[in-house]
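For this depiction, one protein chain was excluded, whereas all remaining protein chains were kept in their positions.
Moving on to subunit A:
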Amino acid sequence: MTIKTLTMGKANLEVFAATLMELADKDSNILAATSDSRGSGKLGPFGEKFPEQIVEVGIAEQNLVGVSAGLASAGKNVFAVSPACFLSARALEQVKNDVAYSNQPVTLVGISAGVSYGALGTTHHSTHDVAVFRAIHNIQVVVPADNYEAREAVIAASKSKVPIFLKFGKKPMPNLPRLENTFEIGKASTICEGGDVAFIACGETVALAYEAALLLEKEGIQAEVISMHTVSPLDSEKVVETAKKCRAIITVEEHSVNGGLGEACASILMQEKLYVPFKIVGIPDEDTVTGSQTEILNHYGISGDGLYRTAKGLL
């Protein structure tokens, strides 16, 4: 089997928009709040179909989050949709105080996340978002891997009583296999099993880890791939279980190596005294190279081939 034999899905972001339309159709309390971002959020059709359920604040992300918190406190079920870079940096204090600390169940939808904006550069990258939200109490961080997880995450968020940050890239994703077709926030999903090395990944990088697993399989190396879609609160049981089962662990994220999924896993392993060979793959702490999303990811070894080589080096 190769990654190419998987069926190709849509961009997770499109699945988000379609799912939100479905939900909004049944519940007029569901609102999309945007900051001149409905186009990039794929919410054009939403705005046309539900003009009463979209709130546009203009290019004002701080206001977006504050207003969303206010709307939520008055009983609205708000999805605040804005590029992840601005939502997690510009509006950080509103997220911390108005949403998380004040416990308003707003769903913050960070679009074009990670390095999806490619050559638009550092102002537009959000390789810090998971780290900052992990350090804030009372906000869940969910990074869906494929269309299935994207849809389930949106549905779960619509029912949630706590704040959630949902992170989406914009490129079409393959539909991944998984051992069990269930989705629960805070519970990792196993994509495939193997005892030699485990890739614990999140978001769009899960597909890349799976690609690496298929390359390793050809050489008789059995790799486990885990979609750690919820980075906060982390499924620490799964991390511990994986360390006991596999000879090595590689974490993968489209995020800074500082403060993200990798360090979250490392922290658990160290404190549980599980000293397995371990490697964090992500965006290093340097001026990010210019290029398309794929070029940037390849540059830092966040690719099927790069992860394959990292695994070989670790084993």
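The definition used in the following text is that contacts are C-beta pairs under 8 Å (C-beta built on N, C-alpha and C of every residue); 3 or more make two chains touch, one makes a residue touch a chain; residues count from 1.
The rule we apply is simple: contacts and distances are computed from a predicted model.
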item	value
Chain not displayed: protein name in its UniProt record ("FAD/NAD(P)-binding protein", "Iron export ABC transporter permease subunit FetB", "Cytochrome-c oxidase, cbb3-type subunit II" or "Transketolase, N-terminal subunit")	"Transketolase, N-terminal subunit"
Touch with the omitted chain, as defined above, among A:T19, A:Q62 or A:S189	A:Q62
Absent-chain contact - pick from A:R90, A:R134 or A:R151	A:R90
Selected residue (touches chain absent from view) among A:M8, A:A119 or A:L179	A:A119
Residue ranges of subunit A at the interface with the undisplayed chain	34-40, 56-60, 62-63, 85-86, 89-90, 118-124, 289-292, 295, 299
